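Complex shown without one protein chain; remaining protein chains in place.
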Amino acid sequence: MPYSETFKDHLAHPRHVGELPEADVVAEETNPVCGDRLRLSLCLKGELISAARFLAYGCAPTLACGSVLTEMLEGMTRDEAAHITRADLTRALGGLPARKGHAAALAIETLRAALVEIDKQRS
Amino acid sequence: MPYSETFKDHLAHPRHVGELPEADVVAEETNPVCGDRLRLSLCLKGELISAARFLAYGCAPTLACGSVLTEMLEGMTRDEAAHITRADLTRALGGLPARKGHAAALAIETLRAALVEIDKQRS
Amino acid sequence: MRRVYLDHSATTPVDPRVVEAMLPYLTEIYGNASSVHHFGQEARAAVDRARHEVAALIGARPNETVFLSGGTEANNLAIRGIAEAAEQHGRHIITSQIEHSAVRGVCDALEKRGWEVTRLPVYDDGIVRVEDVIEALRDDTVLVTVMLANNEIGTIQPVAEIGRLVRERRAAGHRHLWLHTDAVQAAGRIPVGVEALGCDLLSLSAHKLYAPKGVGALYVRRGVRLVTQNVGGHQERERRAGTESVASIVAFGVAAELARTELDARAEHVRRLRDRFERGVAQSIEDVVFNGDAARRLPHLSNISFRYIEGEGLLINLDLQGIAVSTGSACSSGSLEPSPVIRALGRNDELARGSIRFSFGKDNTEEDVDYMLEVLPRAVENLRRLSPLYQRAQAERAACETQPVVAGN
Partner (left out) sequence: MRRVYLDHSATTPVDPRVVEAMLPYLTEIYGNASSVHHFGQEARAAVDRARHEVAALIGARPNETVFLSGGTEANNLAIRGIAEAAEQHGRHIITSQIEHSAVRGVCDALEKRGWEVTRLPVYDDGIVRVEDVIEALRDDTVLVTVMLANNEIGTIQPVAEIGRLVRERRAAGHRHLWLHTDAVQAAGRIPVGVEALGCDLLSLSAHKLYAPKGVGALYVRRGVRLVTQNVGGHQERERRAGTESVASIVAFGVAAELARTELDARAEHVRRLRDRFERGVAQSIEDVVFNGDAARRLPHLSNISFRYIEGEGLLINLDLQGIAVSTGSACSSGSLEPSPVIRALGRNDELARGSIRFSFGKDNTEEDVDYMLEVLPRAVENLRRLSPLYQRAQAERAACETQPVVAGN
């Protein structure tokens, strides 16, 4: 398998699947090249991200990135979340084949969009 | 082995090897393309070929043709000998690969040269 | 964990009878088939026997059968070999949109070097039309290459009709027109005869019929001239140089013999399993699309698009439960593109990305199918729960259902 055990576990048992009816922010991004799509909804309590959910369509790493990202996000502050990188996601999944890097990129892009939305709401 | 058992027997135990010190006719032909060479010496008793010997240089079928040809010739009349064909030699050796046809051709050519020599001596 | 292998179009396990037959050629009988001595001639005899068996599988003569390293090389040699040999007569090739990557690749390469390539459509049933071939034929066409059965959706192409057409044209004076067919997926699964097909060249690969990977054959009809690609020694009547892969060739021969004698039984067995599987899927999973003509299809193969999800995630989920299937052609995994074959059916990207190939083999059982039918619906359901496309579609459906019925209807 080109994928790690951790990765496969995320595929078999994705964490935080779904949408938050009470979400404070929702962001959805697509990769125009391959059509992959990630939807993120977050609830905030003050500085803290109190809940995170995802929906994803696309190749396996896109699903796994959604799962691992939401797992990371819950309990983080907005600023901590802003520091998550593609490398963090890749590492948390036990590595990704080079040609699948676009999945981590899409996840970070969606996260950034959500953070921009948070900032917008706050200002 | 591309060669028959009969063929290999001729190779391992060539018949009638050598020259006849008292030969009535000696003929030697070479194949100018590959350098194969066959030398035939015959003793005659009236119409009959009473003894036949060969020497040969060249690829295995040339040696085997010399052996099988001398074996055939002993006891034949001149006219019977004149009727031996390439196909006869090939058959007597249990077949030859197509690309080795030149060996039988050289043997027949040498035989023809010997017969011409006989006829010349007689006339 | 229970393991169920449903990827026989990617490769097949080697039949134990085949392993047994080849083993002596990996141990005591080790000569080089080009050697004149005893060791060499034992090997030569074995290669000759295998050549008879492989030829018999397709109704060819042994000396029309060239051994080489697999189906990919067979396709390369056939197309490039004809193209280079016939170049002065024309530089146009007709092929289809659903060929294996090897055929596609060679045609693309020739196109870059100035050849013209017509790629025939296959419509929504995945089948080439003979009328399209007729229309595409030009005076400078030198080769038609259309596969006998597709590797992703299993559709069987009208090669025999194309063969008749090509022969007619040739009889009518179009002398340098040849027909090649890639029969790698068809051989051993449906009857394949070079006379009935009327083809001039035909590709085979051993590992699709229970022999090892890395050996194949190209049928080259007597009188067809092609330019040798792998040059060097005098092997294979100068058509393909390189020391013969004796043990693998022996294996191929035995596997070809078994494929010929057991063809009907194997076909019936896999067809029964495949049909049972497809009925089960149709009953238990919504929003699926079966790809490829239902009738004109290899008996062992089923290709299904699962709406709203992508194939790779499903493949991995099945794999985690011991089931091996594939998304599109095994060869093109690693590419990000949706399957060109499914797209050629006119399906959108989503359906092309959501397609999975299930390919049965002679050793699969009904229990395998039952296990599959237990695991698959749940796996699809779990992935759909993740899918924003599915959620949206569900929401729309719910909206429709709650919409008030228009009065007066």
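Annotations
All chains are identified by letter, namely A, B and C, in their written order; residue positions are counted from 1 within each chain.
Criterion: a residue touches a chain if its C-beta (ideal position, glycine included) is under 8 Å from a C-beta of that chain, and two chains touch if they have at least 3 such contacts.
As the structure is a computational prediction, the values presented were derived from the model and not from experiment.
Touch with the chain omitted from the figure is made, among C:Val142, C:Leu301, C:Ile316 or C:Val341, by C:Ile316. When the missing chain is restored to the complex, the residue among C:Ile134, C:Ala196 or C:Val231 that touches it is C:Val231.
When the full complex is taken into account, the listed residue touching the unshown chain is C:Ser205, out of C:Ser205, C:Asn303 or C:Ser339. Listed residues C:Thr118, C:Gln157, C:Thr181 or C:Ser326: the one in touch with the omitted chain is C:Ser326.
Counting the whole complex, the residues of chain B in touch with the unshown chain are 1, 3, 8, 11-12, 14, 17-19, 28, 33-35, 37, 39, 54-60, 63, 66, 99, 102. Summarising the interface, chain C meets the missing chain with residues 3, 5, 7, 10-14, 16, 19, 22-23, 26-28, 30-32, 34-40, 68-73, 75-76, 100-106, 108-109, 205, 207, 212-215, 229-235, 241-248, 312, 315-316, 318-319, 322-327, 329-335.
We take it that only the chains that are shown with their structure count from here on.
Rounded to whole angstrom, the centroid-to-centroid distance between chain A and chain C, based on C-alpha atoms, equals 39 Å.
Remark: chain B and chain C have CA centroids separated by 57 Å (rounded to whole angstrom).
Put simply, the C-alpha centre of chain A and that of chain B have 90 angstrom between them. For chain C, the set of residues that touch two or more other chains is empty.
For chain A, no residue reaches two or more other chains under the stated contact definition.
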